[in-house]
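What follows is a single structure, and I will ask about it in a moment.
Right, chain A next:
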Amino acid sequence: MNPTTEKGSIVVETVSRIMIPFIQLFALYVIFHGSLGPGGGFQGGAVFASSFILYIVVFNIARGKKRVPESVNMALSSAGLYIYAGVGLLSILFSLGAAQYLNYGFIPFTSHFEENRALGIDLIEIGVGMTVMAIMISIFFDLAWDKGKEKEG
Partner candidate 1 sequence: MTMSINLFLLFLLVIIAIAAITIKDLLSAVILLGAYSFLMALAWVEMQSVDVGFMEATVGAGVTTAFMIAALARTTRWEKK
Partner candidate 2 sequence: MILTVESIKPALALACPLIAALLILLSNRRPNLRESWTLIAGLFQFAIILSMAPMILRAQTIEYTLLTGMLPGINFGFKVDAFGLMFAMTSSFLWIIVSIFSIGYMRALQEHAQTRYYFCFALAIFGAVGVALSGNLITMYVFYEILTISTYPLVVHEESPEALFAGRKYLAYLLTSGVFLLAAIALDYSVSGTTDFNPGGHLTLASASRPFLMILFLLFLLGFMKAAYIPCHSWLPTAMVAPTPVSALLHAVAVVKAGVFGIVRIVCYVYGTDTMGELGLGVMLASFAAVTMIGASLFAIAQDNLKKRLAYSTISQLSYIIFGVALLSPMGVTGAMIHIPLHGFMKITLFLCAGSILVASGKKNISEMAGIGRRMPVTMFAFTVGAFGMCGMPATAGFISKWFLGLGALQNGNLIFLAVLLISSLLDVVYFFPIVYTAFFGNAEGMDSNWKGSKRIKEAPLFMIIPLSITALFSIIFYFPNPVSEALLHMANLALSH
């Protein structure tokens, strides 16, 4: 039961190799479909993160770290937050202070107010998804990776 040392069986490895892209595709669907149906940035991000967690559990944690290094995690989580909060600030900026924070109808992506709004929501969902995914993965790393044992082993 130690994800750092054990070697997985070939069946599990192969199955998850096939599964992971599909999980990720589904996660993307969830993120982008969030504004229309069930799901959204957070759920999508969590699904995305679980695909990585599956990867880490099946292969080992060191390989997982190589795939998603800590710096990438951090950059993704910050970038997600920047997107989220930045869109909010942009709406203030573009409306020259007339619109409120997160009133994304005012960001001139297109000429239509409603389209702007839809795009704004999508952007925000992407931001949330990125942050959630990165944070979840890094929490899992922190919980699962025993630094002491690594040095011994």
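Everything that follows uses one rule, which is that contacts are C-beta pairs under 8 Å (C-beta built on N, C-alpha and C of every residue); 3 or more make two chains touch, one makes a residue touch a chain; residues count from 1.
Candidate selection criterion: all candidates are chains of the complex that A comes from, given by their letters.
Computed from a prediction, not measured in an experiment: that's the story for all the values here.
K.L.:
Please name the candidate from 1 or 2 that touches chain A in this complex.
P.N.:
Contact with chain A is made by candidate 1.
K.L.:
Flag every residue of chain A that touches candidate 1 in the complex, lowest number first.
P.N.:
Residues 1-3, 30, 38-40, 42-43, 46-47, 49-50, 53, 57, 136, 139-140, 143-144, 146.
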